[in-house]
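For reference, the structure I am asking about is given below.
Missing here is one protein chain; the remaining ones are kept as they sit in the complex.
Chain nomenclature is as follows: A and B, assigned in order of appearance, with residue numbering initiated at 1 for each chain independently.
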Amino acid sequence: MFDVHTPEIGGTVSIQKPVFNDLLARLREAGFETLGPRVKDGTLVYEAIDTLADLPRGYSAELEAGRYRLVRPGHDRYFDVISGQSSWKQFLFPPRLDLFAMQKIGRSWEVQKPEPDQHNFAFIGVRGCDLAAIQVQDKAFIREDFHDPIYLARRERVFILAVDCLRPGATCFCASMGTGPRPKGGFDLRLTELDGVFLITIGSELGRRMMAGLPYEAASAFVMSSAERGIEQAAQSMGRELDTSDLPDLILNNLDADQWDDVAKRCLSCGNCTQACPTCFCWDATDQLDLTGTKTKRVRVWDSCFNPDYSYQAGGNTRPNIRSRYRQWLSHKLGTWVQQYGTFGCVGCGRCIVWCPAGIDLTKEIPALRKETVK
Amino acid sequence: MSTMTITRPAAVHADSLLEPTWAEIVEITPEVEGVSTFWFKFVDPDLQSSFSFRPGQFNMVYVPGVGEAAISISSDPEDKAKIGHSIRFVGNVTRAVSRLKVGDVVGLRGPFGSAWPLDDIEGKDIVLAAGGIGLPPLRPVIYRILHNREKYGKVTIVYGARTPSELMYRDEYDSWKQAGIDLQLTVDRADAEWTGRVGVVPMWFYGFRVDARRTAVLTCGPEIMIRFVIYEALARRIPPESIHVSLERNMKCGQGSCGHCQVGPYFICKDGPVFRFDALQPYFNVEEF
Partner (left out) sequence: MDTVEEITAELQKIPWFQELKQEHVQKLASISKIRRVKAGEVIFREGDTHESVYIVLEGRVGLEMFVPHRGKVRFYTAEPWEVFGWSSVTPNVHLRTAGATAVLDGAVLRIDAEKLSQACDEDHTLGYLVMRRLAHVVAGRLLVTRLQLLDMFANPETKNV
C-alpha cells in the first residue's frame, strides 16, 4: 500500500523509479532549475534535465590516470557514472561572471549593476565527494569577514539531491578523505539506487516538503540492509587510497624535497587539475574596454595557480617555474588549506588524476614524498 | 538547504563583488623619478569623512578599463580631508594612473589588510628600516609617532635608496628630526656632493647598540633587503616577535578570496600585509614558495 503522508526528516522511504519524474516536476514547479548528469561529447556533464530519460541510464565510466571513457556494461542504472571533468562548482562559482559595466560620463564613470541573481538551482545526483567539495568551498566563499555575494545568493537557494555511490572508480579515494561513498549531511534528499527502487532519505524540511504526498513505501529492513551492504562494499573497493595521517606536516616540513623536482619534470602546468577540481577557487578579474574607451565591463573569471602570470608582480614572478607552481597547488590542497579553513581542500574525487594529460596522481606523489623524507 | 546566518561586514565599499567607490584626484605631488603621490577625495563627502584606516593598510586603486592595483595608504590617518597614495609607475595599472590629472576619478576599495602594531610597541625603542618604495607604507607610522612622541622610546628611521635623488619625502626630514627621531639615510652609490652614508640599510645595524629586550623593528622594502634587516636584527638578539614586516604580492581582490596573494597559509591581503616575523618564519626563506 502506498503511503501518502509526509515522511520524517532522517527517515528513508522507497519509491518506484518513475515517481522520480514527479519529484523533478515538483521541483520545477517550485521554481528550481533541475540540473543533473547527462552524457555529452563522450563525457559526463551537468546540465538541465527534465526527466529520468535525460539521465545516463546504462552508462558507467572507466577511469584511470589521464583516461576517462564512458562504457555500457549492460546494467540499466541511472546514477552509476562517476563524474567527468565538470563539477557543481561551475554553478555556484561560475567560470565567467559579469560583475558590472561602466560608462564614462565626463571625467567620471557611471556603474550599471547587473540584474540581481535569480538562479534557483536543484542539483540532482550530487555524490559524496562533490557534496563535501561544496561544503569546502562554502568555507572559502562565505566567511564572517567577507562573502562572495553571488555564491551566497545561489548557495542559499540551492536544492541538493545527493546520491550514494555504490560503484567507485579506479581513481576514487573518497573513503580515505572521509567524504564518501555515502554523502554525509548537508543535503535536502539523498538517493540510493537499488535494482527496482530508489531509496530516498530525507535531509531537510525542504526535502520533506518536496516528497510530501508522493507515493512512497516505508523502506523495508531488507532494502535498508541491502543499501548498507552496498555502501560497505563500495567503501572497500575504492580504486585509490591516501594516507593523510601525517598531513599537512609531511608536505609543509619538506618544501625543499627532491620529489618536487621529480614531479616538475612531468607536469605541464596546464591547469586541467585546477579546472576539474571541485574545490579550487582562485579567480581573476579583468576589464574589457571597448574601442572608444568609454565603456568597460568588469568580468570575473576562473584562474589557476598554474597560470604563469598568477604570481607575477612588478619586479618579477615569485613562482617562475613549474616546480614552484606544482608545489603551491599540492601544498595548498593537502597542506595550508587546513590552517586556512579547518579541512583538507581535497575530497578524494580523483578528477585531477583522471584529467591530467601527464597522468600525475597525487595518491602516488604523497607516498613518494613520504618515502624520500621519512626515515 | 536552510539559510545560514551571515554577519555582513560594515564596510565603506559596496556590497557587490569588487564594485569600487569613486574618488577624485585632488592633488598630485611628484616625489622622485617614477614615483608620485596621488591625493584622493571620495566623491561622496559622507564617505570621505567616515573613511578611516590604520597605518599599514592599503586600498585597491581602480582605473576603469585597465584594472586594479594594491597601493599602501601613505598619508596621515588623522588627515580626514584626503587620502594619499605614493605610487611607483611600474605596471599597466600604475602607468595608467600616471597619465591621470587632477580632477580625474578613480575607483577605491578598502581599506584592507593588517596594520603595524602601534599599540603593542608603545613604550619601546623603535627602528623603522625602509628601502626605496618601502618607505610610503611606513609613513603613516611616522605620523602617528609625530603626533604621540611621548608614547615611544628611542625612534630611529634607517632609510635607503639607490641614489640621493631617489630619497623620498626629503622636505619632511627636518620635521622628523625636530620631533626627536634619529634619521639615518643611506644610498647605494653617490657622487662627491653627497656627505651622507653610502651603503645598505642592513649595514646600519653593525654600528648600533640595541637593547634587544625593548626594541621593535618595523621593516618594508625589497624582500632581499627585508631578509638582511631581519638577519641583522636577529643577530642582535631581537626576538622574532618584535620584528614586523610588510610584504607585497600580486593582489586581485584584496579580501582573501581570489587566492593570488597567498604565501603558505597566509593571504597577504587579509592576514597581512604586516606580519610578525615569527608567523612568517617557516615560509619566509623557502625559495619560490
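Following the convention adopted for this analysis, a contact is a pair of C-beta atoms (placed from the backbone, for glycine too) under 8 Å apart; a residue touches a chain by one contact, two chains touch by 3 or more.
The structure displayed is predicted, hence computed values, not measured ones.
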Residue among B:P77, B:G113 or B:P202 touching the omitted chain: B:P202
Omitted-chain contact residue, chosen from B:G131, B:G256 or B:G272: B:G131
Touch with the omitted chain, as defined above, among A:G10, A:G74, A:G196 or A:G316: A:G316
Touch with the omitted chain, as defined above, among B:R162, B:R214, B:R236 or B:R276: B:R162
Missing-chain contacts mapped onto chain A: 309, 312, 314-316
Residues of chain B in contact with the chain not shown: 33-34, 67, 88, 90-93, 95, 131-133, 160-162, 166, 188-192, 194-200, 202-203, 206-207, 221-222, 224-225, 228
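Keep this in mind: only the chains that are shown with their structure count from here on.
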Approximate Å spacing (C-alpha centroids) for the pair chain A, chain B: 39
Contact footprint of chain B on chain A as seen in their complex: 99-100, 102, 104, 107-109, 111, 113, 140-150, 152, 155-156, 158-160, 186-188, 204-206, 252, 255-256, 281-287, 289, 293, 296, 298, 300, 303, 305, 310-315, 318-321, 323-324, 327-328, 331-332, 336, 339-340
Contact footprint of chain A on chain B as seen in their complex: 1-4, 6-9, 15-19, 22, 43, 64-68, 88, 90-91, 94, 103-105, 107, 222, 248-250, 252-253, 255-260, 262, 264-265, 267, 270, 282, 286-289
